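Below is the structure I would like to discuss, written out as structure tokens.
With one protein chain removed, the remaining protein chains of the complex are shown where they sit.
To keep things simple, chains are lettered A and B as they appear, and every chain counts its residues starting from 1.
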Amino acid sequence: MPALGGPLPKRETMTVATRFETLRLEGVKRDFGTFNALRGLDLTIKRGEFIALLGPSGCGKTTALNCIAGLLDVTGGRIMLDDRRVDTIRTEDRGFGMVFQNYALFPHMTVKRNVGFGLKMRGVPKAEIDRRVEAAIATVRLQGQGDKLPGQLSGGQQQRVAIARAIVIEPPLVLMDEPLSNLDAKLRLEMRGEIRRIHQSLGSTTIYVTHDQEEALSLADRIVVLRDGAIRQVGKPDELYSSPAHLDVADFMGYRNAVPGRVTGVEGDRVRIEVGDGASLLGRPMDGISSGPAVAMIRPDDLEPVAGEMGVPATVDTIEYRGREYHGLARTAGGKELIFRSSTPVARGAEVRLGADQDRVLVYPEPRP
Amino acid sequence: MRAVGGEKLSSRLWAFAVWTVVGFFILNLIGLIGSVLTSSFATRWLATWFPAGWTTKWYFSAWDEFQLGDVLWVTFEVVGAVVLISGLLGVPAAYALARREFVGKKFVVLLLLLPLLVPSVTYGIPLATVLYQFGVGGNLVGVILANLVPTVPFVVLVMIPFIEQIDPRIEAAARVFGAGTFSIFVHVLVPILMPGVLAALLLVLVRTIAMFELTFLVAGPGSQTLVVALYYAVFAAGVRAVQSIDAMAVIYMLTTLVWLIIALKFVNPTQIVARAKNNQNH
Partner (left out) sequence: MSETPLDTGPNLRQRLRARGFDGVTMLVLPCVFAVIALFVYPFLYGLWLSFQPKTGGHLANYVKFFSDPFLYRTIQTTLILSLPVTILNLLLAVPIAFRVRLMKHQRILTTILVLPITLGTVLVAEGMLFYFGPQGWFSRTMLALGILSQPPSIVHGYWGVFLSLLITGFPFTFLLTLSYVTGIEPALEQAAATLGASPTARFREIFLPLLLPGLAITFCLSFVQAYSVLPSAILVGDPANTTRVISIAAYQAATEEYDYPLASAIAMIMGAVQLVVVVLVLGARSLLYRGPVAAAKG
């Protein structure tokens, strides 16, 4: 059945995205009145990549996704698919697949009709729709649920329908807007694996918006960290994990202990940061620091009590057993709270010195207020 | 967020057509109300765009001719009593219907929907007959009773969704902290319900001022509300000066509009018509 009943060619041939090598955002801007939600994004995505747009709420990640999908117009810059400009094309003609945060399943259609909707709009013959819908439902492991309405499914099942609906049209680009945020922790973990599996089996390109760094680390080939509408860092998960380029990225990537101090010298490829009370730490210089006010960033997992004169002196406030090891909260003389781990129990009120491997201490310039 | 898809010429034409229709409608509405307003201040207005001169004398003559003082007082009494009684009957019922599942609940809801779905003339005529039999036809009590028929169900159906969205655990928590039924009512329920009750009762007020058919069928000479008095004045046009009737119409508009403006502070305009949408949706 032709989608519009008119003499138009099949829509499948009309959509822009068939296969592409690169998707490029070139200075993409989006303003809402005087508010700049996106301040000129430059990003190149290669075919087959799984890209995570990561950032706190309000950083512009969903705006960026909506601009790529065509749900929002860009107010500056352009979006290129190889050498074709797509930001001027209507959403329905871009041919991307999208999974929405609340799934946006059509409540009046059965699972099969939801999944088959995109194919129907493309004028695909009925028999082929049935076959591809069956296959997509099998891909997301929802066999036997095809005739139910979305309201009769659990949250996880609805999520699978939303994914099936987006992938059944075999889009070259799949956009996902925090698809797991409405699920409970156990399902989230399960669906994460599913999404990764489906991405790999289809070989499509995926852009995945999330505020959960763990999700981004486990899923993505590359992570784009956004803040205030601008890109702060782009990198592979392990790069971002071990070497966040800026202080705020480090904070967002789980470096929860921030010890302020002053860089007093460079020792080889390390810098020494004095943190008060005559204590100092050696760490990796980040963001171009060589001297002056600085902050040492350390993950709770890397900070532990050390012997000798190195390390930050602190008093243990609380200590709790977490199975394999102990997690503790200690307070420095300056009142700074530090979270650390320990393989042996430490008494409350004990005086300890906390230190970390030089590779795991990142020293950033102190942010200007 | 804007509508999905680019603005094409066809959709601009479409938008233009829609706004033309809306504009034409509003223009005529303003002209219609403006005609009444202009006429009420006109000395003489015949065969010209605007009146020959301006005066306020029609307001004084309308006040005397139509005994507007008495009519306004009757209107005030009727509306006040209807608002009060609908609130007293409707709010507790809405609370029970929102909070309890009991045998026959569907039947009760249906019973409450009927007066809103049956044309007012259909039940108004037998109701008037019954009220006359009980000796309250043609007087104030009868008019008040007749007006309660649509307003009590209206209050219930507006309040049910409002009460349902209040978390019942708030009442449970109050009980856990040792509050008795009465103090739960005074300290917990009343403050929470107040905004919804106010909104519902304001809507009842506006609707009762404008309620024509039922009052018309039941009212006698001494129990006419303003809208019925206005109807008789328009119906018997020719007996009085047109400007005088228009002055009365303006007074009617003002009494309605004052309350409408107050009501709009508390409720969304769509609520004035969308009675119990949530209820009928399922």
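Keep this in mind: a contact is a pair of C-beta atoms (placed from the backbone, for glycine too) under 8 Å apart; a residue touches a chain by one contact, two chains touch by 3 or more.
Owing to the predicted nature of the structure, the values given are computational and were not obtained by experimental measurement.
If you put the hidden chain back, the residue from B:13, B:32 or B:190 that touches it is B:32.
Checked against the full complex, the one of A:22, A:182 or A:358 touching the unshown chain is A:182. Remark: the omitted chain is touched by one listed residue; of B:71, B:127, B:143 or B:174 this is B:127. The chain not shown here touches chain A at positions 3-4, 11, 15, 69-71, 90-98, 100-108, 117-118, 121-122, 149-151, 153-156, 158-159, 165-166, 169, 175, 182-183. Mapped onto chain B, the interface with the missing chain covers residues 1-5, 11, 14-15, 18-19, 21-22, 25-26, 28-29, 31-36, 39, 46-47, 49, 88-90, 92-93, 95-97, 99-103, 105, 108, 111-112, 114-115, 117-130, 145-146, 148-149, 152-153, 156, 181, 206-207, 210-213, 216-217, 227, 230-231, 234-235, 237, 242, 245-246, 249, 252-253, 256-257, 260, 264, 268-270, 272-275, 277, 280-282.
Just so we're on the same page, only the chains that are shown with their structure count from here on.
Averaged C-alpha coordinates give centres for chain A and chain B that are 53 Å from one another.
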